[in-house]
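Apart from one protein chain that is not included, each protein chain of the complex appears where it belongs.
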Amino acid sequence: MTQSLAIIGASGYTGAELIRLLATHPSFEIRALAANSKAGQPLAAVFPHLRHLALPDLVTWEEIDFAGIDLCFCALPHKTSQEVIAQLPRHLKIVDLSADFRLRDPADYQKWYGNPHAAPDMQKEAVYGLTEFYRDDIAAARLVAGTGCNAATGQYILRPLISAGVIDLDEIILDLACGVSGAGRSLKENLLHAELSEGTNAYSVGGTHRHLGEFDQEFSALAGRPVQIQFTPHLAPFNRGILATAYLRGDAAAVHGALKAAYADEPFLTVLPMGETPSTHHVRGSNFCHIGVVADRLAGRCIVVAALDNLTKGSSGQALQNANLMLGVEETAGLMLAPCFP
Amino acid sequence: MTQSLAIIGASGYTGAELIRLLATHPSFEIRALAANSKAGQPLAAVFPHLRHLALPDLVTWEEIDFAGIDLCFCALPHKTSQEVIAQLPRHLKIVDLSADFRLRDPADYQKWYGNPHAAPDMQKEAVYGLTEFYRDDIAAARLVAGTGCNAATGQYILRPLISAGVIDLDEIILDLACGVSGAGRSLKENLLHAELSEGTNAYSVGGTHRHLGEFDQEFSALAGRPVQIQFTPHLAPFNRGILATAYLRGDAAAVHGALKAAYADEPFLTVLPMGETPSTHHVRGSNFCHIGVVADRLAGRCIVVAALDNLTKGSSGQALQNANLMLGVEETAGLMLAPCFP
Amino acid sequence: MTQSLAIIGASGYTGAELIRLLATHPSFEIRALAANSKAGQPLAAVFPHLRHLALPDLVTWEEIDFAGIDLCFCALPHKTSQEVIAQLPRHLKIVDLSADFRLRDPADYQKWYGNPHAAPDMQKEAVYGLTEFYRDDIAAARLVAGTGCNAATGQYILRPLISAGVIDLDEIILDLACGVSGAGRSLKENLLHAELSEGTNAYSVGGTHRHLGEFDQEFSALAGRPVQIQFTPHLAPFNRGILATAYLRGDAAAVHGALKAAYADEPFLTVLPMGETPSTHHVRGSNFCHIGVVADRLAGRCIVVAALDNLTKGSSGQALQNANLMLGVEETAGLMLAPCFP
Partner (left out) sequence: MTQSLAIIGASGYTGAELIRLLATHPSFEIRALAANSKAGQPLAAVFPHLRHLALPDLVTWEEIDFAGIDLCFCALPHKTSQEVIAQLPRHLKIVDLSADFRLRDPADYQKWYGNPHAAPDMQKEAVYGLTEFYRDDIAAARLVAGTGCNAATGQYILRPLISAGVIDLDEIILDLACGVSGAGRSLKENLLHAELSEGTNAYSVGGTHRHLGEFDQEFSALAGRPVQIQFTPHLAPFNRGILATAYLRGDAAAVHGALKAAYADEPFLTVLPMGETPSTHHVRGSNFCHIGVVADRLAGRCIVVAALDNLTKGSSGQALQNANLMLGVEETAGLMLAPCFP
């Protein structure tokens, strides 16, 4: 049975990635695409790579008739997203890809995002969308908050280790390189090809990146005590991919064991053999995440490296995985595309 | 009903691309993977991006039991391919991705490739694999010869125009930029990232590129008289994609009309509205080909630009499309993946 | 003796490139840097790669005291440039890098740029800045108009051939790939790394690129009759570099000979041995231009390929070369930097 979907925010990269994935989904149909700034245009004018698909033209989200829609993806910028979602009909299941419903405490939201939350009541019903760890809640949810892409990567490394008690919670460093699509389709000088290619730089250094709000919330809840990690993202000259390198105190074998155990049955998470580490090249364009563990030469320390595609597993692939759960279809539907290499 | 396939030459890029496409094919199963230089290894050791797939380990092609195999892709280098294919059992359908069976006249093969053909009898039964133009022959064939990736791109522009008689056959210039995967997984200095990125150069300048053998054969046959085009390929710093720019004498509207008519019902070929031209960005990782026509300021001249992914529509996607025809399944099966952008 | 320079438009790429080149110039000193939108900032805030240089802060051009300035580079957008230059003091020598004074006939300017020329009188005294062909005029000029970067590349191929009468003037096709810095520091979606990297596309197809105005003017003047070429530029995913491929009717040996003769004594132009073609990789970051000639397999036709760096030889390097002539110093001063490879 085909179920009907809408996408609000279809002119950004996560919107486009949703459509790419839905193009081969066996039972979902896209019934409406909204992008207020480009309403009236065919999608092919905004994303020519999707021109082969028979899709509705872009409209404003207010124009959508949600009567026949089962689920709506909301791929708007944060702040806008909460304002729009607050006005959507209550029958609608929603997967939000913005940051707006990730932080359970509205004070945390205000701290990290700078503005008071406009829909604190809805925040209460939102489920954090890291599929593998909130699967049952997601399946039952009306509103799911997609995670940050960096936040997802770090949690895939750290959640099993915190749960298993195999690492020192006060000595966690997460160093990360993120591809440029993570910054979205924004017109900024530092995102121009001429400025960004052929080099790299750190940003949000010193514990100021907003995804730390998610790390703090999730790791502290998991540990039952405050956990604050160090986190430095870098902007790297490729379009897709996140590589996270975690410096940890703990026994490498125990760390590897905890990850293997946690992901043994997960379709999208692969723990590499001990001593091997992954590459973003090998998950590009896919919903897979590869994780590797190496013991450091210094006793009691280890390094864990994870790779995923920020647009897929880090964002739109996760969103579709959650939508599959919410609509009762096979969790992996539409998501088994192999990585695109070279 | 599932049909069984083998791939010989699974450690190169076209082999990997075949496996990527077959990963989501509804009715084909990979039963054997051969790569003589890497026999004994799991495929994940050679192509870690395919590690999520349950696939047989690499073997030598001689080790394959072809008894239960319906069709074999042969993704070997030219010359090697003909030697191997000559030894394969006769019940097997074969899609060859090398250059070995593209040129009907063994003398042409020797002229362009430098060695006498080792299987001239098999050459006779080979069908040229440009799907849209040899569809019926391919469906009935035992052996299909995949086209060159540049050769496919140029023919998508030129065949309908030659057939329709709308261009001057003596004034055809094809200028082309090809991504680096077109050169295969060869260890050559000029293919190193440090040498190839951040710049471009022409190669095989002056009418020496081997794909001219295909152009000469096909265009002359189509026109019923000798046709020789000018063709200059360039090596460009991206992994996937061919952009061909053709300089033609003819009326732009007639040219556009001939292309529109030729491809009206083709699932993978899109002719853009008059005056628009395509980009390789928008076909990357897919089996689609976009074509655009623009009138030049000089009367009676026009430019036609085509974009496709050399590994997909230019090679492995074409091969799968042909295999679908040969095995009687839906021609588009496994091939409707949307392009991967950004 | 040190001479004093100012740069107006110092916050764009050609401005930055001028400063990079002047950093090691033996006898020029930068006395003022203007960028009206960023006035008040240190240059290092706008171009951190120049932070090691002791340079004046950015000001508005109106704030510059031109009394002690010998020569001013004007690296503003076209249209703005003519308005500013019209107001500069008459004692000042000026090298304009915009398009504003390239076309001798104001009607041509209006045709290609869409607005009436604001300083047609000054246009009369402007000298076209293609150094090797206007050397004496440039040395005596007060106002020199830098050429388009594509226009320079095409003329380095074609001028000697037109002069020598060795090619058919009605059959000239110039196909060209230009790196992204050619589009300047503009915030446009198609210049984002995520959109531009990993692919290519043609633009201004069909004879609509503004540099055709320069080609028409220069080639017609040279030939003493109207000459109109076909010209298609492509946007390619590298930061610096232009590769032009010209398809010509003429004897390859005669063509090669004419180029060799024309550039025998030129410090920045190298004609490769017959049959070799250049790569933009090997001129990156330098003022050199490499040119190669190959005979086509079709009798009487040949291909000429030229490579230069659009920011250096195509723009700011040319501007400095002209400034050297205008101020009576060694023409190559500050310009002998070797290309930056890899």
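To keep things simple, chains are lettered A, B and C as they appear, and every chain counts its residues starting from 1.
As a working rule, a contact is a pair of C-beta atoms (placed from the backbone, for glycine too) under 8 Å apart; a residue touches a chain by one contact, two chains touch by 3 or more.
Values in this document were obtained by computation on a predicted structure and should not be read as measured data.
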item: Candidates C:R104, C:R142 or C:H282 - the one touching the absent chain; value: C:H282
item: Touch with the omitted chain, as defined above, among A:A45, A:A86, A:A140 or A:V205; value: A:V205
item: For subunit C, residues in touch with the removed chain; value: 13, 16, 19-20, 23-24, 47-53, 180-181, 197-198, 239-240, 267-268, 270, 278-279, 281-286, 288, 290, 311, 336-342
item: On subunit B, residues whose C-beta touches the chain left out of the figure; value: 13, 180-181, 185, 187-189, 191-194, 196-198, 237-239
item: Positions on subunit A contacted by the hidden chain, ascending; value: 173, 175, 177, 194-203, 205-208, 212, 228, 230, 232, 234, 236-241, 243, 245, 247, 275, 277-282, 284, 292, 294-298, 301-303, 305, 307, 342
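Quick note on the criterion: only the chains that are shown with their structure count from here on.
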item: Per-chain CA centroid nearest to the all-protein CA mean; value: B
item: Chain pair bearing the highest count of C-beta contacts; value: B-C
item: Distance from the mean Cα position of subunit C to that of subunit A, given in whole angstrom; value: 45
item: Subunit A-subunit B separation of Cα centroids, rounded to whole Å; value: 36
item: Per-residue overlap in subunit B, given as positions that touch at least 2 other chains; value: 197-198, 239-240, 278-279, 281-282, 284, 342
